[in-house]
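Removed from the display is one protein chain of the complex; every other protein chain stays in position.
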Amino acid sequence: MIEFLQTHLPPLVAGLRVTLQLTVGGGICALVLAALAGLARRSSRRWLRWPATVYVEVFRGTSAMVQLFWFYFALPFFGVSLPALVTGVLVLGLNSGAYGAEVVRSAIDHVPRGQWEAGRALNLSDQRILLRIVLPQALPMMLPPAGNLVVELMKNTALVSLITLSELTFAAQVQRAATLETVPLFALTLLIYFVLAQVLLAGVRRIEHYVTRHRGSRA
Amino acid sequence: MSWDWHYAWSVLPPLLRAFVVTLEASLAGFVLAAILGLVWAVSRMAPVRIVAGTVFWIVEFVRSTPLLIQLYFLYYVLPEYGVVLSPLAIGILALGLHYSCYTAEVYRAGIEAVPTGQWEAARALNLTPRAIWLRIVLPQALPPAVPVLGNYLIAIFKETPLLAAITVMEMLQTAKLIGAESFRYLEPLTITGAVFLLVSLLASFAMRRLEVAHVFHR
Partner (left out) sequence: MSSIAEPALEFRNVTKRYGETTVLEDFDFQLGAGEKVALIGPSGSGKSTVLRIAMALEDIQGGTVRVHGIPLWLDGVAADRAQTRRARARLGMVFQHFHLFPHLSVLENLTLAPRLVNKKKADEAAEQAIALLRRVGLEDKAQAWPEQLSGGQKQRVAIARALALQPDIMLFDEVTSALDPEMVGEVLEVLRELGETTSMSMLLVTHEMAFARQFADRVVFMDGGKVVEAGPPEELFGNPREERTRQFLSRVQPM
């Protein structure tokens, strides 16, 4: 047991570090894209709405793996060659950002229309209403689905092993090939992913808790 | 370099043949997910605590770990126990197992939406637990679950490229091989993406129609 861990844990932990980089990097990308595209899809300006809609439909309509391969293998034909880690972060961000945009949009849609009307009646500009009245109410609604999306993103980091980046799944594959201790090794790897998912979910729940409490104390 | 229509046209037939494999895997995986998910959902409500708790954690575990490594796990481990399956069959098994943990949630929501009064009235009529499930609860819980299950059919379809990792010759794997042979990845990969996009969009559109039809049914 000790020996098993001594052999396998260091390479797996090294892989986990890359997995974490992908998760955090992809998560930040996704957050920005989700906010921008989610808001753009509700915009009254067509030149904002259209590109956002195309982005969301394309990245939700094809799978993360197809996107990953396209960016890694096809994009170089346009003269753009990105390292695997950058490709991973970018694709994970683009993919989750598209799903996140839908979360943002639907949360904003769920704030009652009366809130907009009340804001206009107070002669506030639309930007002000959005920032000061609508988004603070929409944010708590976004968090539970956002938690699920974060876990989905983390799970998708495993795909990046297929474009040769040595994250956790890749490390597990290498160790398996070397020692053929498949069952305990993959069980350990799955367990690491599981713990990571629980940590991420707990983190989102903390934010959720903070946001709702914060809101409650001001109300 | 730019898009080569001639080359694109020539790679279309093998890609479409591989698309059939993709469809097979999606449909078979979905059927498995739909059946297993119901089993999980019902056993999560088992009166025996141990059963309910164990199923809860299994579902939670499978749902929050990557499908890719589950795929490898089955691919390498099943033969060690003498279970020899084709890569496609393993892929279907993994897809079905993984997504059954999502469909279980769908069923659970449907079951929980059945008012407790329905259970009590059924017990007061002395129906057996089996009859309560089959005659009273599931007939009310399943219809609202159907459109949501459809969304998971689309999700499974989009996940099939993962099967490339265990050598299943589905569309993405085929595109990659064609690309490697001719040193041109752009066309096969773009066509693959376009086919996925097209089917997903059509399927989502059909699902919305189904949902609307469902709302207006009776």
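A and B are the chain letters, set down in written order, and residue numbers restart from 1 in every chain.
The working rule: a residue touches a chain if its C-beta (ideal position, glycine included) is under 8 Å from a C-beta of that chain, and two chains touch if they have at least 3 such contacts.
Because the structure is predicted, anything quoted here is derived from the model rather than measured.
> Identify the visible chains that the left-out chain touches across the whole complex.
Looking at the entire complex, the absent chain's contacts are B.
> For the chain left out of this view, which of B:Thr128, B:Thr167 or B:Ser182 touches it?
Candidates B:Thr128, B:Thr167 or B:Ser182; residue touching the omitted chain: B:Thr128.
> Where the complex has a chain not shown, which of B:Gln118, B:Asn151, B:Thr190 or B:Ser204 is the residue touching it?
Residue touching the absent chain, from the options given: B:Gln118.
> Just name the one of B:Ala28, B:Ala41 or B:Ile136 that touches the chain not displayed here.
Of the candidates B:Ala28, B:Ala41 or B:Ile136, B:Ile136 is in touch with the missing chain.
> If the missing chain were put back, which residues of subunit B would it touch?
Residues 115, 117-118, 120-128, 131, 135-136, 139-140 of subunit B touch the chain absent from view.
Simple rule for what comes next: only the chains that are shown with their structure count from here on.
> If you average the CA atoms of subunit A and of subunit B, how far apart do the two points sit, in angstrom?
So the centre of subunit A lies 21 Å away from the centre of subunit B.
> For subunit A, which residues count as touching subunit B in their complex?
Per the touch definition, subunit A meets subunit B at residues 57-58, 60-63, 65-67, 69-70, 73-74, 76-78, 151, 155-159, 161-162, 169, 172-173, 176, 182-183, 186, 189-190, 193-194, 197-198, 201.
> Can you list the residues on subunit B that touch subunit A in the complex?
Per the stated touch rule, the residues are 1, 61, 64-70, 72-73, 76-77, 80, 158-162, 164-165, 172, 175-176, 179, 184-186, 189-190, 192-193, 196-197, 200-201, 204.
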